[in-house]
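Excluded from the complex is one protein chain; the other protein chains are retained at their positions.
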Amino acid sequence: MKVGVLTSGGDSPGMNAAIRAIVRFGVLHDCQIVGIHGGYQGILDKEYEELSSRTVAHLIHRGGTCLTTGRSEEFKTEEGLRRAAELLDSIDVDGLVAIGGDGTMRGLYHLQEHWGGRAVGLPGTIDNDVYGTDYSIGFDTAVNNALDAIDKIRDTAESYSRVFLVEVMGRHAGAIALHVGIASGASAILLPETPTDLDKIAARIIEGRKAGKSSSIVIVAEGDEAGNASAIGEKLSERIGERCRVSVLGYIQRGGNPTRMDRILASRLGARAIECLKAGIDGVMLGEIDGEIAETPFKETWTKEKKLDQWMLELIAPLST
Amino acid sequence: MKVGVLTSGGDSPGMNAAIRAIVRFGVLHDCQIVGIHGGYQGILDKEYEELSSRTVAHLIHRGGTCLTTGRSEEFKTEEGLRRAAELLDSIDVDGLVAIGGDGTMRGLYHLQEHWGGRAVGLPGTIDNDVYGTDYSIGFDTAVNNALDAIDKIRDTAESYSRVFLVEVMGRHAGAIALHVGIASGASAILLPETPTDLDKIAARIIEGRKAGKSSSIVIVAEGDEAGNASAIGEKLSERIGERCRVSVLGYIQRGGNPTRMDRILASRLGARAIECLKAGIDGVMLGEIDGEIAETPFKETWTKEKKLDQWMLELIAPLST
Amino acid sequence: MKVGVLTSGGDSPGMNAAIRAIVRFGVLHDCQIVGIHGGYQGILDKEYEELSSRTVAHLIHRGGTCLTTGRSEEFKTEEGLRRAAELLDSIDVDGLVAIGGDGTMRGLYHLQEHWGGRAVGLPGTIDNDVYGTDYSIGFDTAVNNALDAIDKIRDTAESYSRVFLVEVMGRHAGAIALHVGIASGASAILLPETPTDLDKIAARIIEGRKAGKSSSIVIVAEGDEAGNASAIGEKLSERIGERCRVSVLGYIQRGGNPTRMDRILASRLGARAIECLKAGIDGVMLGEIDGEIAETPFKETWTKEKKLDQWMLELIAPLST
Partner (left out) sequence: MKVGVLTSGGDSPGMNAAIRAIVRFGVLHDCQIVGIHGGYQGILDKEYEELSSRTVAHLIHRGGTCLTTGRSEEFKTEEGLRRAAELLDSIDVDGLVAIGGDGTMRGLYHLQEHWGGRAVGLPGTIDNDVYGTDYSIGFDTAVNNALDAIDKIRDTAESYSRVFLVEVMGRHAGAIALHVGIASGASAILLPETPTDLDKIAARIIEGRKAGKSSSIVIVAEGDEAGNASAIGEKLSERIGERCRVSVLGYIQRGGNPTRMDRILASRLGARAIECLKAGIDGVMLGEIDGEIAETPFKETWTKEKKLDQWMLELIAPLST
């Protein structure tokens, strides 16, 4: 079997560990592995590279993706999909693994409308917003990166007795913000999934001050309906009568060496992807649910909604007293 | 209700997050919380301190335990247990949460033979060897600490084209070694739970060299039956015909700011401990299994064996080709 | 002798190490040490605390300042200075050490116009813009924090083949940007001290692309005359014909455990401050120049200009080819 592998959409820490596992498992199972550079566009641009067990050495601990990634407009067209299918056929690729978010799964879904090969997806996105897995590859690292940053900001917050608003990634999903918020002991967590009531948050902060709280950290998801951290900061400053400081963590959340969890999840799913392709299982994204590997049809990954854990939402208020 | 809380045995990152959650949830549920310093010995020495929501501020991100810990010989005696029960009664403590490993659960079990109060345990140990939870508080941080260290050692291993043996913690259990090994891309992982065949490992390393591997990292659990890393290093050096380097990671695995996972697990279990005590559920250690909270009778935590994940064991060989 | 100590202006990593040294050296030299909380305003608000060698234990490695800091409008008035002088006299403080930037030195200078006690300043600011010392306490940590962040951003820059603009602190001074830029291998460094020519930078990036550069990092000092990173990013995107990404590092530069250099510099200067006060040397800021301790009259710290190293400026272009 000849298996293509690519990473698509935003890079996420652990993608390299997944690629390494796919290559090494593949080689063991008599597959040839073709790395495709630059995401789906790389199929169209014939950016191919034969991968061996040695090519992927010293890679498991590196952030980013050695195959580089990208977004492709052409691949979204019927013409592009058809051409991609032909190109894959022309180099005898009969299996494909793509690592990315829900957009990546859509890509595989539509490719299969034109292509006869087998395709499997792996959830690689820091946002953890893909249905079909408890955690996506990269999420744990992103949250830990954010926590490291906040542990530093805390030094200044404490030294100045300030209220800090920290904006974390998550345009449509609050998973990063929720985990960062609980784990950093935030006074409030603003999520796109829950209504944001600035009056209530302001009251809470004022109350905290009275109870002797020296500083407060408020976590804001990028996509909160009340606006970005800067806009919210101004509104909140007015309400509490002191100037809130704002920090937007941005790209530092995305990089860096992946954590234990992301490296192991990526290795497990990468290995399993080869087993699936060999066994004729395809059309699914692989994930891990309750410790077991789960197979989710591509379409469900974006049509079904991934919910935030209820027990986590219920921890916010009591823990921030 | 008046609830005592203590940490016992080796410290583990996340204990502070658990204490914070116990205090804040407790206060919300009209409990008085008494911090007991120095582990079980602290009951006997009357090292008590009233804890409030403010006392536990700025604690969630700190390693170690603010209550300090220790081991107590006296508490292991019937006399000591009886005296502890009396002392707890004398200050009207009718609930107790102890955070630690299986020795800590034994302590609670035997205390309850003499004491009428309610007791709940939380698994706090970096070793992840307690039955009744997928992960113990501190394990994730310890493995990530080890990975950070190995990512540094790798620079030297690569620069020198060397074979490095890295000893990680785990006197009786190989969980740390297994996770560190998979996640660091180790050439071999030596565990107390599996037979260690140095000839085979040597053959593997020699074969790797021939295939172009520039350096190799071998992970050794402290308690491997073939000896410690230094002894194994000598035997392996002979077999492969070059001097292996040895690094014993030791205490650096135990400290440092806890990770996302440990902070959230600790917060969740700490909050739940209060709910249990209030609801009359006791005699159990709380853990998390497949994402759900699990209650395990104290005795099972050390009489039942916690097994290593089979799928992880099966990943070792293929991923290290 | 009774010595007051305070931190003023922005917090900087290493302030705690300086406080610790002042207290321990002071106690050894028969001084009483009074910690003043919240900067100069703390004198006026009588926020005093007696400090002992034990109070400052476990502090050397902590970022921020245990005395907290702040800005005071009242202290800038003649009335405020007079009242501060009286208050210091009223508690028999006859020596004062203030740690901060040039604003802090101004504060000491004007206080001495009304107060008969001895005053010594220490340079504590991440900006390294105070005349009279090669490095200020906190600068080395801030630059290393920025480098850690950029090493993460680099993973994404590489994965996407992108141009990244990274804004670092420095409203009036480019020292952080210059050091971060050289040490991160930036393609260009935009400083308030040097003219910024966006056409030239764009040409340079385009040329780099042609020569095979996959990604580029441009460092922008907060106070560059061409605007902030976001504004510059738009102009540069137009010129190079691709969208630049922007990351503003912000407060994460300021916090975190201080580095070796900051801890040792702070310890040395803190100890020396006590020696000066005892020896009757005052009216000066202490610094380190060419490895030796230097004493600079308060007024010179803001009237004389601290220049960027010429040899560093000359390294920028050749190293970024």
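When the chains are written out, they are named A, B and C in that same order, and each has its own residue count from 1.
Keep this in mind: contacts are C-beta pairs under 8 Å (C-beta built on N, C-alpha and C of every residue); 3 or more make two chains touch, one makes a residue touch a chain.
Since this is a predicted model, take the numbers as computed values, not measurements.
Every shown chain that the unseen chain touches in the whole complex is listed here: B, C. Only one residue in the set C:Met1, C:Ile206, C:Ala231 or C:Met261 touches the chain that does not appear here, and it is C:Met261. Among B:Gln32, B:Thr55 or B:Thr68, only B:Thr68 touches the chain left out of the display. Considering the whole complex, the residue from C:Glu74, C:Asp94 or C:Asp134 that touches the absent chain is C:Asp134.
For the chain missing from the display, the contacting residue among C:Val130, C:Leu165 or C:Ile182 is C:Ile182, taking the whole complex into account.
Looking at B:Asp30, B:Asp155 or B:Glu292, the residue that reaches the missing chain in the full complex is B:Asp155.
Remark: the omitted chain is touched by one listed residue; of B:Arg118, B:Arg204 or B:Arg254 this is B:Arg254. By the touch criterion stated above, the residues of subunit B touching the omitted chain are 7, 10-11, 13, 62-65, 68-70, 145, 149, 151-156, 158-161, 164, 245, 247-252, 254-256.
Summarising the interface, subunit C meets the missing chain with residues 20-21, 24-25, 27-28, 53-54, 57-61, 134, 140, 143-144, 147-148, 151, 154, 158, 179-180, 182-185, 211-214, 257, 259-261, 263-264, 267-268, 271, 290-291, 311-312, 315, 318-319, 321.
Just so it is clear, only the chains that are shown with their structure count from here on.
If you draw each protein chain as a dot and join the dots that touch, you get a simple line with two loose ends.
Distance between subunit B and subunit C, defined via averaged C-alpha coordinates, is recorded as 40 Å. Within subunit C, not a single residue touches two or more of the remaining chains.
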